[in-house]
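Taken from a larger complex, these chains appear in their original positions, while the remainder are omitted.
Chain naming follows the written order as A and B, and within any one chain the residues start at number 1.
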Amino acid sequence: MNFHGSDIISVNQFDLADVTTLFTLAHRMRGIAKGETKCKLLEGAILGNLFFEASTRSRMSFASAFMRLGGQVNSTTGFAFSSMDKGESLSDAITVIKDYCDALVIRHPQIGAAQEAARYADIPVINAGDGAGEHPTQALLDLFTIFEERKVVNGSTIAFVGDLKFGRTVHSLAKLLTLYQGVNYVCIAPPQVQMPDLLIQEIRSKGFDITLTDDLETGVRSADVVYSTRIQEERFEDKMEFETIKDLCVLNRKIVTEKCKKDVTIMHPLPRTSELSTDLDSMPNAAYFRQSANGVLVRMALFLLLLGRESQLV
Amino acid sequence: MNFHGSDIISVNQFDLADVTTLFTLAHRMRGIAKGETKCKLLEGAILGNLFFEASTRSRMSFASAFMRLGGQVNSTTGFAFSSMDKGESLSDAITVIKDYCDALVIRHPQIGAAQEAARYADIPVINAGDGAGEHPTQALLDLFTIFEERKVVNGSTIAFVGDLKFGRTVHSLAKLLTLYQGVNYVCIAPPQVQMPDLLIQEIRSKGFDITLTDDLETGVRSADVVYSTRIQEERFEDKMEFETIKDLCVLNRKIVTEKCKKDVTIMHPLPRTSELSTDLDSMPNAAYFRQSANGVLVRMALFLLLLGRESQLV
């Protein structure tokens, strides 16, 4: 992919070279992200940070990434204060707003919204979540975290735990991992929320091993990385069923200590509820807060690449 | 008008020299607005961007204009998170907030609110819409667009279409056009929403021709510029009446191609609904998205003039 001027809509856009380019640059962002090094590469540039749906953390992460590079951020949150509340089409709104900005980040409840926005914007558009669709920078920061934590992906065993049926972040990361060699997938979930068949077939067709289980304790044994996710109550019509299921996927210090490899990396896209016990937080294996911090690095690198400024980095 | 330190409350403040000064400067803003040229003239300055009423596009346009010049923006949206929710007067709120900023933009549902704010602020205040009152920068960007598109206003025929009774932007632009020579007004609207008598008289008393009609196809024939506006359903008690009326004012490719001058300029303050067909979008005559982009240029020029920085422009 030629990043300069591109839109980032789906993880399917990326090949191994793209990911390597992005992560090499993201790694170099750490000093700037911590505020230790000043950067003015995006000075004078404006990000349109369009969140038509709730998300404080993603919105702030994108904003900080752009600000750390010297740019400014023009934000909007929700529909209530939007002309779209008056019946305006997304395409019209984007056609207007693109002229105020150098890049757009868009989160929108409807699948396909970011792709639609990209059609009307002659500036880079980043999909920050389009309903049941994708949130590609989340998958990129997840993968980047595996690199930063473990230095290697090839040959790793990655266990996914929780809601693998509806979990957007799981699907995107699972796809990205097929860019590598010899990755083993372990999918730990009750049958009701197991990985979709289509995705399982896609992974298998590319020659990867994928194991399905509903038993957490055996499932995590071989894992180098355990990627935990929240099971959302709103997915279940039967609340009793939800209560039974959610406890099957709880990761805590006891399980990690007794059942996992000693150097296992624990990840989670956050926010968490009870599925990831806080008694893990002080373990060096708990990578989930480093993971969210990595989001700023990956987004910084992406902004530089999309705006064609990465070569100016000293 | 001496721009430096002034408030912009109404289009009545402007004479021809003011408009010329503003537009000459706005034209020079294009490179900066596109991010091609960096500008730090407002570095260190803060805009208080106070939107007590819905408007993503205007809010973002003002914000981008200030940011492009190197300034920073301190925004507020709605009443819910305002001390005015606790019963505070607008004058108190402004008296406090003016000390945090170098300029204020205010949108407020009540007519006269911006004027009231200006009384209490010793910094420039720009009215970004005060209910049924004015939104002067919209009229200025409309007029600027006619200049940018056609290079001349004197002797032009301008057709206004849609809700001319309540249309704030129509009234303001119509007034501004009286600064020029030999402008012909054509007002195309059903009788229920025709141009107000008082405004018709004002325009006629200044020696201009003004034609009223409810027939779109004949009305647009002589027009150099067609300025289309939305008919708002909420203005009609009788919804049947609205349904009948709204279709009389629909501008589409067929009408523009068959009935209008070949080089007609189509404008609209946006957002649009059905009154302006999307099949016009790809025509070179469709100036409405360039029009909204021009808003940033006009607002940039205005900020420089009000803050007395225009002479520092290289």
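In this section, a residue touches a chain if its C-beta (ideal position, glycine included) is under 8 Å from a C-beta of that chain, and two chains touch if they have at least 3 such contacts.
Bear in mind the structure is a predicted one, so any value in this text is a computation, not a measurement.
Engineer: Taking the 2 visible copies as a start, how many copies are in the full assembly?
Structural biologist: The number of copies making up the whole complex is 3.
FYI, only the chains that are shown with their structure count from here on.
Engineer: Compute the distance, rounded to whole Å, between the mean C-alpha positions of chain A and chain B.
Structural biologist: 40
Engineer: Applying the document's contact rule, which stretches of chain A touch chain B when the two form their complex?
Structural biologist: 43-46, 48, 72, 74, 76, 80-88, 92-93, 95-97, 99-102
Engineer: If we count contacts the way the header does, which residues on chain B are in touch with chain A in the complex?
Structural biologist: Its residues touching chain A are 35, 38-39, 51, 54-57, 59-61, 63-64, 67-68, 70, 72-73, 77-78, 270-273, 289, 292-293, 296.
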